[in-house]
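Missing here is one protein chain; the remaining ones are kept as they sit in the complex.
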Amino acid sequence: MSFNSFGHLFRFMTWGESHGPAIGAVVDGCPPGLSLSSTDIQPWLDKRRPGASRFTTQRREADLVQILSGTFEGKTTGMPISLLIENQDQRSKDYSELAKTYRPGHADYTYDVKYGLRDWRGGGRSSARETAARVAAGAIARLVIPEVAVRAYLVELGGDPVDRDAFDPEALEASPLNCPDRAAAARWETSLDAARKAGSSLGAIVECVASGVPPGWGAPVYGKLDAELALAMMSINAAKGVEIGDGFASARLRGEENADAMRAGPTFLSNHAGGILGGISSGQPVVLRVAFKPTSSILTPVLTIDSDGKETEIVTKGRHDPCVAIRAVPIVEAMMALVLADHKLLHRAQCG
Amino acid sequence: MSFNSFGHLFRFMTWGESHGPAIGAVVDGCPPGLSLSSTDIQPWLDKRRPGASRFTTQRREADLVQILSGTFEGKTTGMPISLLIENQDQRSKDYSELAKTYRPGHADYTYDVKYGLRDWRGGGRSSARETAARVAAGAIARLVIPEVAVRAYLVELGGDPVDRDAFDPEALEASPLNCPDRAAAARWETSLDAARKAGSSLGAIVECVASGVPPGWGAPVYGKLDAELALAMMSINAAKGVEIGDGFASARLRGEENADAMRAGPTFLSNHAGGILGGISSGQPVVLRVAFKPTSSILTPVLTIDSDGKETEIVTKGRHDPCVAIRAVPIVEAMMALVLADHKLLHRAQCG
Amino acid sequence: MSFNSFGHLFRFMTWGESHGPAIGAVVDGCPPGLSLSSTDIQPWLDKRRPGASRFTTQRREADLVQILSGTFEGKTTGMPISLLIENQDQRSKDYSELAKTYRPGHADYTYDVKYGLRDWRGGGRSSARETAARVAAGAIARLVIPEVAVRAYLVELGGDPVDRDAFDPEALEASPLNCPDRAAAARWETSLDAARKAGSSLGAIVECVASGVPPGWGAPVYGKLDAELALAMMSINAAKGVEIGDGFASARLRGEENADAMRAGPTFLSNHAGGILGGISSGQPVVLRVAFKPTSSILTPVLTIDSDGKETEIVTKGRHDPCVAIRAVPIVEAMMALVLADHKLLHRAQCG
Partner (left out) sequence: MSFNSFGHLFRFMTWGESHGPAIGAVVDGCPPGLSLSSTDIQPWLDKRRPGASRFTTQRREADLVQILSGTFEGKTTGMPISLLIENQDQRSKDYSELAKTYRPGHADYTYDVKYGLRDWRGGGRSSARETAARVAAGAIARLVIPEVAVRAYLVELGGDPVDRDAFDPEALEASPLNCPDRAAAARWETSLDAARKAGSSLGAIVECVASGVPPGWGAPVYGKLDAELALAMMSINAAKGVEIGDGFASARLRGEENADAMRAGPTFLSNHAGGILGGISSGQPVVLRVAFKPTSSILTPVLTIDSDGKETEIVTKGRHDPCVAIRAVPIVEAMMALVLADHKLLHRAQCG
């Protein structure tokens, strides 16, 4: 019911605007007794942090997280965990012309028409800055599901896909583009540089795999694990599509091609389903993909109107990512971990 | 929190198994004073009803809905509306061999491993029979949003897309395949007949458009209208992907191609966004697509195991749709209406 | 959020009006594998059933419960359990004069002013008939907490308290008044007969004890076990007060009198707290009391207005309980069981 909370039992709420004094998350329902300090959270925030390469916005934020409650002598107590990240490099001045003009592709117009006013400084609450709070919450979720490994990466950028046969985990760890294919990464760097110089931007597709999920997490009908993952992923800024397993491609398969045959173990001979059957995890890796649109903030002029309804055009200055999907990787991972942690607890509740 | 409920303020819960005595939905939070009788609900159920053409399962269900509460003298009272649909044509015998064998692509294995037992008669709760209850609830949702027109249809079947220039609303209304393109419909009939004869099945993609949605419905962050629609659609049986507006295709666009320019009115010069910006409706039509996998119940033998873990193979007899997406059309429409009705009330609550 | 649902994980929704075709409850989140048939539910409904003695309404209802979903081969499946009870002895005619006149103490005026219309037949949804659905749901809750024994009884009727030293469990089981003190029961029969003859009614206080609750159920702050019990009890028709342990009397104790000293075991030397400390069960019996106002439907004329705002007076004919608290006993027990079952699952979820 809360517009700013997510989850059922393992639950978090985020707050804060792009250019306010701080942003934060409060994680509620965390099991007690887990070792937790800021060093468990900071590395994930560092992965999302802006300014790490020339392929992300040049806004400089240390993104240092403080834990204000919910731990005692280094362990979680079961009480709400309040996480706070101060905003440092707000240059609201960059945005002053946005006070009156709606940026196409952004939430400017819809916030104004819904609420009758909006915090236009850097997009206010609609800024992807909010996602730092998710990443912080997601780091705690990971502690709740030590049996699960969650990893996301780009599989396509600007329409240029990776070669899945060239998937290289080491390349991925080293890649500022979160690309698991060295050759693709090199091509993408060229594309991104060109897009940036042209004042344009590119879209991309992020894939996320959760390994180690035991069978039985999730629930029927409206609590389906895949449905909740779709909610989680589509709530990320700039996400326009979510698919599980073969996703849209499965609509082009025949029944016998799509069936994941089972052998004793049980093992599955394929994973078209993406690790979820009837909304419940099957024990196979949970696999999904999220489509991100190109960054809406571009230097190319676009026709628009201002808040008086007058026609004008806009060039979005400021510091922006040429492809938001690159920094979305830790956010997708965080949302995956948050959904899985919640369903681990839900499963334990009902099925003991 | 309830695994069988959906929605926040305009909310419904469904119950019932494929081969139990009945299924039902209880709609809660409905505004009072709306004219409602079973004739407002029955036509939508008839659209979903099995056995209407040779392209759907031959199970015969009248699917007559009874309203057991929540109305008085033909009007809603604001109290919960209990809807009941009796099951009539259960042939559990057809399923008796399923008592022990897991059908690949179905929830058989995951239900068993999660709950330790399952109602195997016709898939029990995991059967798409549950969706009749959604369609009934959705019919009431439509009454809450008379300003909105919701229409879904197939845009691709078995990998064969419609020609969007041949979109013909009259053809759609007459089509047992829910196909808006006469030529495509003819091709699809051939494909479906062939698949059925081969004991196979086909996937498809359903598009849904909601026109008349005023700007301002939805909410930021975790209450985004598109995120809730993704949850709603991915909760439908056999759904494997959801996209809003240009969806996955937007990941291949450049920023300037993707921008929906605005002119006075306001009007938008395009609708790549699918009618939602920052999680809030923009006043443009809300557009989404859902990918459905091919029916998992096929006559082609598939390798599997039984509940003792022994290897075997299975041929799924019984009466099945060669393409579940055809009957998913009224379900997608219902879920769209249910999400929008809920957000209409949520918007009124916060913003007056 | 739903106005007609209760609980978090073990959750139920009720529906139905006093003079509609049926009432019902849907229980969601029930653990799988519990033995359940209608014989587990019926005895509790029989305890609440009207017409059992001259001290309750003469409306005749068999109150036979049907289980429409959620079980298979005699066991719960983890799916929603739909319970249906048909209404049989509706004499709406008795109520026809109520169509326009507001009964003081009833919900007639407030429903009308809120919703703009109301089902006036027997009070519609505001009738205590709804509580049959709670009792049915509560019977399932009892199966979730076999370690707990829940028992309620009257401790005061018409201002006349029981003698706690005369508490006799056998007397309680045999008492149509749910009175544990034979002498008090005899006095109460006299009072009730007199009140009925005078066209009046009496209030009473119900006490409920849950024994066997292990320490650790409940939660801090807004999920306090006592707070949720207060919600549960105050939601019962005609309830006007709830207290835990010593309740209002504790406001007259000094700190050292109120302290429940602890000894090894742990055991407590007293139970002023009513088995709950900081919102969490202590392992002592959970004890609460609920105050019920006298039945509002009386034969004594009361000044009122009609729905046009005109002044009139009303005599409430129909068949009514001279003291609603007598039949409230199984309802209080049901709500206690429902809250405890929910918190058992919640505790298991967070603390394993």
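A few comments on the model shown:
Read from first to last, the chains carry the letters A, B and C; within each, the first residue is number 1.
What we mean here is this: a contact is a pair of C-beta atoms (placed from the backbone, for glycine too) under 8 Å apart; a residue touches a chain by one contact, two chains touch by 3 or more.
Here the structure is a predicted model, which is why all the values come from computation and not from measurement.
The chain that is not drawn here is touched, among residues C:Arg125, C:Arg327 or C:Lys344, by C:Arg125. Shown as candidates are C:Phe10, C:Phe55 or C:Tyr115; the residue that touches the absent chain is C:Tyr115.
Residue in contact with the omitted chain (choice from C:Asp28, C:Asp63, C:Glu189 or C:Asp226): C:Asp226. Those residues of chain B that touch the chain absent from the view are 1, 9, 29-32, 78-79, 220, 345-346, 348-352. Listed for chain C, the residues touching the missing chain in the whole complex are 1-6, 8-9, 14, 102, 104-107, 109-111, 113-116, 125-126, 130, 156, 158-159, 195, 200-205, 215-216, 218-224, 226-235, 239-248, 250-266, 269, 272-274, 276-283, 291-298, 300, 302-305, 309-311, 325, 347, 351. Taking the complete complex into account, residues 1-5, 8-9, 11, 13-17, 20-24, 26, 28-29, 32-33, 68-70, 72-73, 75, 77-82, 114-119, 121, 124-125 of chain A touch the chain not shown.
Convention: only the chains that are shown with their structure count from here on.
Every chain gets a centre from its CA atoms, and the centre nearest the mean of all protein CA atoms is that of B. Centre-to-centre separation of chain A and chain B, using mean CA positions: 26 Å. Chain B and chain C have Cα centroids lying 39 Å from one another. In terms of their C-alpha centroids, the spacing between chain A and chain C amounts to 46 Å. In chain A, the positions touching at least two other chains are 1, 220, 351.
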